[in-house]
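Every protein chain of the complex appears in place save one, which is left out.
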């Protein structure tokens, strides 16, 4: 006869404790990764939120004939070094567009130069003591303030930190991603369908499989070299264009899409295929009418995650020249462009300290987009997660 | 003018395709209406017609274009369009004769579809070839200047001073240059090792927690958190490593009386580990899920505690999957670029101390391709040689992982009768 | 057609901040389409530039060093025969530290002794034994030698080696001018292309020095102080006049074959070479470009705007 | 339930002769011959793994989908050899429908489940025609009354028994000659089982039905003929009453009396 419950229970204490310890350890691991995320996001927000603010000043601007020729004379001498040079640059154009301005003097809010902006934010800057006092006074009178930075979202890159924005990089990213998806989505899904539904189990198929797994692990920078040699040099795709960036990224994203599509296809139970074959469907009809429709949520989830990864990729794009300086947003597949992560990367290496804040701001925008995309993928999956 | 030609041509082709489809279908429907049994349905004859005309034309245009590019001849756009048009019309005419009861339009389409799918699958092979082609010729040029063996086994990475070249004294400089890649690979492996030491325990631990312990709610809340970590661009991680983690590590090391370099290998390693956590955890999650529940129940039903069950039954069964996930993660870490470009140093340094500065293969590739070096110099070409070796290493890892999986699968054959 | 007038510029990341300023100004003040400017590094830029004369090749490449003879020959062999060289100014290379330290003066020789792979001792070359500045000269502070500097792929490093190291070695008999290398045993730390990180490091690691471009010094006037070299502080005036010994010229090269076909090329070059940009009070000087001396600037402007091609011999001068 | 064994023995729907099948090296069917008579219900019984399902799948070439399977021998239908290379499997399966062990409706609406195949085979054209066909098939499968108000809900929202009848309706909608059923009730509750058994008996008027079952009582209840399989061979094939009441072989007797299995 075996031992009684009490005997056994007595011996169990130690073993139960070990289980609890394992559970705690594993939980700690998970909490740790959450903490990483929180620290990371916290750090980024801390560094970058001020990029969404912008120093502005209210000054008198006199639109005279002289100021049309020499814009600097439009404002009082003491402010000239404080107002963004971009503002002066626009004065002639603005006067041309609006002839009534001529001869008037207006008190208006203008964008401050980045050193002023940095001073208002309490950062290192190159202002003189006199200028600082002047700004302090303006702040007291309500003539200088920090406001929401719309410029950051509505302009392209600029060498003047106060005017630099992410619009052209965002457009570039958008175009590049469109090209990427337009190419790698169909090819990836087709490959996956071939491997999962059509391919005979032979050496060639296994070679393709190993090859795809291998591509998924190939350093992304090698894809850059590929883009440079094949797309730019051989096929003559314009350098720096969203087209070449998209092509390069699509090859990089391809394995990811294939792998996730295959998983999605595999999760469709064979019973559905059998049913379809049973009513006389051809292989392609089985796939197109039954398997693909039900696996689309899974395919989309994988693709969105692949897309998010492609969006954040930088190294191969540096090699194919997508780090162009783009002051004007452009919307063309074949003209030069830059992408958000490359913009972030190039801002990070500029001397002007104000760009460090822009870098973190750009990162925040990028993160917001990516988190949104990932959230969409998660939602999609949760909504359609289905067990047959 | 030329800009509108392509869209116009596409529209024309689409029109032709529609016409072909319609013709095929009508004709088949007419035959069928006469009461003749047909091998395929009218719609399938229609598709067949479209494929035979527009499909063939597209394929031929593409092939001609490719052939011209390969031979390096200029591409005569007009003739290409003309050829395409001719092929389309010809194809339509020929195909029309095949719209008859005993022709298997269905299998013909099916064949074309299969062919196209296989063609898509071929692209991944072409990609690999493309990578090889794009690095190999420059790599060969490099190896003609510098011995392959020395490159693989040398412990000195010292590309020499290019200013001497500029000063026209390059002869003496090139004799000075040393391209022993070991320090670069050592740095790469060191950083990878650190990353793995962070990622594998944390990733695996979270996966175990999520699969075996976590209540449903926690699971649903934390999975997205991990996925967000996965979605963060590497350039951002690089920024984080360089700006936040490196100084922190120097401070911490200083607290313990250790001296750490600001470009230490530890911080990119740790940050890369953080980047890889979700990768490991989601793969392990899948692997743990695929351990059949019957095994768990079998253990629990014998009065095995949950901890013992996980350690002794679940993990051993999941080992092959976890190993292959880890190897995949290793190859990602090896090839990771932006984090190290931003946070690791650039000094090739053969050391085992992670607090010292080190550099990696990818850093070296990027800096020699984007630096101020002359493009024909051995230093620039070394980037391609490094790329080639890196490619070989990841390939090797992959093969090892495939081999391991097969081996373990054999050993722990999980059979579900 | 419209395409041919889009100007493409590639090249050095050091010139990039200045060129991008000009591009922006050019785009804002003229009707031409915005030029495309890409930072590829000097070598990558010259490679693209020299690939041919087609419209898909860049018309201008920026360089933080002079074109090399072999590069020039490659250009020639690809049909890029006429190239105009424009010197736009100087980039001072500073040797700086965190401003919490006392200002320091160094001689070229001291720098050499601190950084060379091999130093002369008793007439022979030995592996550099110096670990602390005071080892070199007791008047220097007792600080560990720790220098963040550009990597071998950087033109800044070339210039530094040429102007400091090689120059100093020439005065040392044991060397006979055959200087080759910076030490790689630790005190010299190759830092990335990102000079901001060096600046950041210097603030954290107050022991260390950094080698980087003048513009980074100018942008961080309160955080950094530069060492004076041979008694000269790196001020724009001293660099411009050549009194401060460590500076290099910045260039761009123009493909003359594009002058007629790319409409924007000539006005862009004219804008770049104008006083508004590169004179001592020009825009570029406010972001760290050290202007050429007046006379040189005039001469350079004339040569460039008339698109006078360079000869191989110009480059061989060294 | 009434069973009518008085069927026309002359009309043969399918006829297998000397059929061999290998899965890799394992021979699952061994030189098997059997005739299936038109408008009857034929049951295949036998212990697990004896090849019942395998044989059934041969009849509409579903074994083509198993890469390791290799078939030899003849199955004649309508004067053509089902196994020959130039047999069009699509046409074959259109004439030999199949119902599986676990109900597997398409993840589409109830209507689409039934209308899909006929539309694909161009049997019906317009919407009205389709509606008519769907109604008829659902009525045949005894499901119409239960689903007529929710034709556009997903097929998977039905209960197990209803789903199985939907699958039968789907097969019936193509008006095939033969309907194969592989343990169609083994996943169902007793009441659904009874409904489907009724259905089989009814459908026999119009179709030939071959059904695999592990439930001998079921075979006894619905089948006109029963074939007893053992280790890939047919041990005994006879009309159901004879087989159950006077089995000719020891093996069949042992099996039927539950001595094993």
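As written, the chain order gives the labels A, B, C and D, with residue 1 at the start of each chain.
The criterion applied here is as follows: a contact is a pair of C-beta atoms (placed from the backbone, for glycine too) under 8 Å apart; a residue touches a chain by one contact, two chains touch by 3 or more.
This is a predicted model, so every value here is computed, not measured.
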Checklist line | Touching residue (missing chain; options D:18, D:132 or D:189) | finding: D:189
Checklist line | From B:69, B:140, B:295 or B:350, residue that would touch the chain that is not displayed | finding: B:295
Margin query: Among A:11, A:130 or A:202, which one touches the chain that has been omitted from the display?
Written below: A:11
Next item on the list: Could you please point out the subunit D residues that touch the chain left off the display?
Entry: 47-49, 187, 189-190, 193-194, 215-217, 220, 258-261
Next item on the list: Pick out the residues on subunit B that sit against the missing chain.
Entry: 216, 292, 294-305, 308, 312-313, 316-317, 411-417
Next item on the list: List the residues of subunit A that touch the chain left out of this view.
Entry: 1-2, 4-5, 8-9, 11-12, 15-16
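In this text, only the chains that are shown with their structure count from here on.
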Margin query: Just the number, please: Cα centre separation of subunit A and subunit B in whole Å.
Written below: 19
Check: From the C-alpha centre of subunit B to that of subunit C, how far is it in Å?
Finding: 37
Next item on the list: Please list all residues of subunit B that touch 2 or more other chains.
Entry: 106, 243, 341-342, 369-370
Margin query: If a residue has to touch 2 or more other chains to count, which residues of subunit D qualify?
Written below: 90, 121
